[in-house]
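The complex appears here without one of its protein chains, the remainder shown in place.
A, B and C are the chain letters, set down in written order, and residue numbers restart from 1 in every chain.
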Amino acid sequence: MSNEKTLGEVLRQQGVTRRGFLKFCAATASMMALPPSMVPRIAAALEKARRPSVIWLSFQECTGCTESLTRSHSPTIEGLIFNTISLDYHHTLQAASGTHAELAREKAMQENFGNYILVVDGSIPTANPGYSTIAGISNLDMLQDTAKGAAAIVSVGTCAAYGGIPHASPDPTGAVAVTDIIKDKPIINVPGCPPIGVVITGVLSHYLTFGAIPELDALGRPLAFYGKSIHDRCYRRPFYDKGQFAETFDDEGAKLGWCLYKLGCKGPTTYNACATTKWNEGTSFPIESGHPCLGCSEPDFWDGGGFYKAISMPTGDITRTAVYAIGAGAAAGVALGAVNRARKKRAEKAHEKVTINDLEKDG
Amino acid sequence: MSASFERGINAFKEQMDAPVAAFFSSCVRCGLCAEACLFYTETGDPKFTPINKLEPMRRVWKQEYSFWGKLTGALGLSKPVTDAELTEWETLVYDSCTLCGRCSMVCPVGNDIAYMIRKMREGMAASGHAPEGLIGATQRAVTIGSPMGVKLPALQAQIRHAEKDLGFSIPVDVEGVDYMLLLSSMEIMNFPEFISAVARIFRHAGVSWTISSEAFEATNSGIQIGVSEIAAELVERIVAAAAKLKVKYVISPECGHAYMAIRWEGPNLIGRRYDFKVVHILELLDELRASGRLQTSGKETQRLTYHDPCQISRRGGVVQQPRNLMNQIAADFVEMPETGTMNWCCGAGGGVSSNERADEIRLKVFNRKKKQLDVIHPDAIVSACSNCRIHLEDGLEEYEMDIPVLSLTETIAEHLVDREQKEGQQP
Amino acid sequence: MTEITNDRELHAALNGLGAVQQRLLAAGFVKSVLHLCTDERIARVLETAADPEASDAALAEALKTARATTFDCHTRCGSEGDWLEQAGYFVARAAVAALTPLGQMPGGIAWQAAMSARMAQTSKSIVTGDNTAGLESENQYRLLAGFLNS
Partner (left out) sequence: MTETELLMWARGPALQVATVIFLLGVLVRILEILVLGRKASLAEARGSAVAGGLRTIVTRSIPDRGTLQRSTFNIVAGYIFHTGFFVVLFLFAPHILVFQDVLGFSWPSIPTQIIDATTIVTIIALLAVLAHRVRHRVMRFLSRFEDYLVWFVTILPLITGYFAFHRIGLTPPTLIAVHIISVELLMVVFPFTKLMHAFTLFMARYYNGAIAGYRGVNS
């Protein structure tokens, strides 16, 4: 694919009007929590941006991230923007296969060395490189090799960002995140299982607009999308504050749309844009559909003690432990009490009668 | 044999029981008990904080009776109590605690601190840390029969004197009567009017009573110094006399700790129940009043207040009776602020008055009583304990307050309706 | 010729008297047992009490001294009692009664002085062992009768 044309040219070729373009820029700005004054700058930058080469590597993954991306809002401005990059390598989407496919990757790497964007989905097995290979190349080797010439890396999905489900206990493959392997490149984590399509494109837009990676949180996520917790933006939040909770999935509270905290919602500890951006063309998001947030954009969300148990809940069976402890405590208490009684009895036995002649010490 | 540190520690161990353990376990060191103790409020010295007075005993409890204490003890992390510490605590346990139990009413977790001080004194006495004055009183109580050395001839002289004044005889060693009256040495020595007053009231009310020549002393130095065996011996004398005279009741006189000793501690000291009942003189008087057998005429017009002796009201439960009696004979009976079971101690109970070393502090802390009196300005104070009376007089003198102190029983006797009149009224 | 033969008459007669008269009589009661008190202060205050012309200020001062004396010689609870000292205490107490302003002593000032004087005598008799019960009261009856008849 050619990457000679600017984004503006491509968009016009595709019949996108100036107005539609600006609308997209405004939407992007708002999504990234940028002030409206930034819209012209985004427009100008995108207008001039050259279609960058993008190499997409899929490791231990389920293709859910790609599904999210491709099935989102089609045909939409995100779809167009997708067309505006030069996706030079992507297992699922590229036409080429086998040797040709790998050649495409190598070619893109050579031609755009130092400038291409590397997108990774899926985690990297480290227990044994043979657990996941592409064209005989281990994921680890391929990642290290491809990362060398990348301008920036975008870890799409929780697996690439934090190890995700392959990393979940007992983690047979020794799955790790991109950040565990690559230390010398700017890396943007776009976690989620899957991430929201619009967020993926939004991150790319930002990079195209500003030529730099966006501001990230401590977990490497763009603050623009991951700056607020689901809980903070959740439309059911007032129920939480008022103490109105659904106790089961079919009780009155659930029907009335009360807070799902007691059903294990991870909203309070999950940072993502679901509650505002929503899914399926802004239709809804899991909580809106009556299901608690799983916390999929957080590290180790699979090992958080169960999807239907609140994050503050004991993981084990405390009741049983308590019963044993009470039993043992009762036995120990009675035993120690008996020792004390015996001690008192001994003291009583050792008592020597105090008479009026015993009230002063000798000497 | 003599007192020894080991015997003292052993006594501490003997004294531990569930209440003590619960109390020590519960203390959060909030310091509220300090504000309930006149020895703290009037000196401002935190060492007088009631719970601090128990510190050596608390450590013995912790080290001997709690698993955590035993564990730290085994690891050499806890410091055993020393004899020097007991010496240091001697003044806190005997000189600056009257066992008044006001702290026990205030403690938010419910610690009965006075209950524990009483127990702690067992160990202090056994370890030779009792004050000289109390040792002397205890020795006299056992050998002579009175802590003040009052012998039978002295009582007999007072009785003769009273009989002459009264014009009728006072029953001594009369078998088969209902009541046996006990007296405190203080009454025999300092307030012999009490004997006449009781005699007049009982004659008026038709109470059949007697005084025992073998056990007339009500006080019990044993419970003050903290030696249960001695206390028991003194109680046994009364029990024997009561049995000999076959009385139904034994009357505890106007004395605080005597009531505690004979009414509440007595049966537990001797390890068996009595065959008779113990009543406080005020209980009996109120009963006579209620049943109409005690009739008074006229009321004191002076502004009178009633000082609750701690062992009679807060620790003894005779709270309402004196008030009924006061209302019977006083037109202007006014309560001190914080009265009844919350009354402030005069500062000399619990053996403090027998202990010369405590003279200075007991007068100093009387200031608390002064503050109470300053609020109501009574013309006279009525009380029901010779020791309270003497100390109130002492304290009032010290603070240059001109308020007479009266005995409730004696004041009632002043208001008795004439016997002839009373008989005339009866149908 | 008035005669006083018992306490009831004594009490009634005493309380029928005025302040000065009561004080003078009370001083007489104290005087007859004064030898039982070793504290010189009591003898001094007694002079004031026996002075019909004594000023209120002098009386108040004397009362203060008498009171202080009682506190110095009473027997504390639990301390070893000495009946001779105790006799002195009752003399002092009688002096206090004598000097107390009328109406501030329940039972009357002369009456209380009489009672305390008797107790002083009884205290002494406890030591000496002689049966003096009643002697002091007879003496008081005579004193009062003499006073009333003079």
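In the analysis below, a residue touches a chain if its C-beta (ideal position, glycine included) is under 8 Å from a C-beta of that chain, and two chains touch if they have at least 3 such contacts.
Since the model is a prediction, treat every value here as computed from it, not as a measurement.
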The chain left out here touches which displayed chains?
A, B
Please pick, from B:174, B:342 or B:401, the residue that touches the omitted chain in the full complex.
B:342
May I ask which residue of A:256, A:318 or A:350 touches the chain that does not appear here?
A:318
Given B:5, B:40 or B:191, the residue that touches the chain left out of view is B:40
Residues from chain B at the interface with the omitted partner, ascending:
16-19, 21-23, 25-32, 34-36, 40-41, 44, 46-47, 49, 51-52, 65-68, 104-112, 115, 263-268, 271-274, 277-278, 313-317, 319, 337-338, 341-342
Can you list, in ascending order, the chain A residues touching the missing chain?
218-219, 229, 240-243, 245, 261-262, 268-269, 298-301, 303-305, 310-316, 318-319, 321-322, 324-326, 328-330, 332-334, 336-338, 340-341, 344
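The working rule: only the chains that are shown with their structure count from here on.
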Pick one for the touching-chains graph, please: line, ring, star, complete, other.
line
Using mean Cα positions as chain centres, tell me which chain lies farthest from chain C.
A
Just to be sure I understand: the centre of a chain is the mean of its C-alpha atoms, right? Then which chain's centre is nearest the mean of all of them?
B
With centres defined as the mean C-alpha position, give me the chain B-chain C separation in Å.
30
Using mean CA coordinates as chain centres, what's the chain A-chain C distance in Å?
102
Chain C contacts chain B in the complex at 6-7, 67-68, 70-71, 74-81, 83, 86, 89, 104-107, 115, 118-119, 121-122, 125-126, 129, 131, 133-134, 137
In the complex, chain A touches chain B at residues 336, 340, 343-344, 346-348, 350-362
Mind pulling up the chain B residues that touch chain A in the complex?
1-4, 7, 10-11, 13-14, 16, 64-65, 67, 125-128, 130, 135, 138-139, 142-143, 225, 227, 229-230
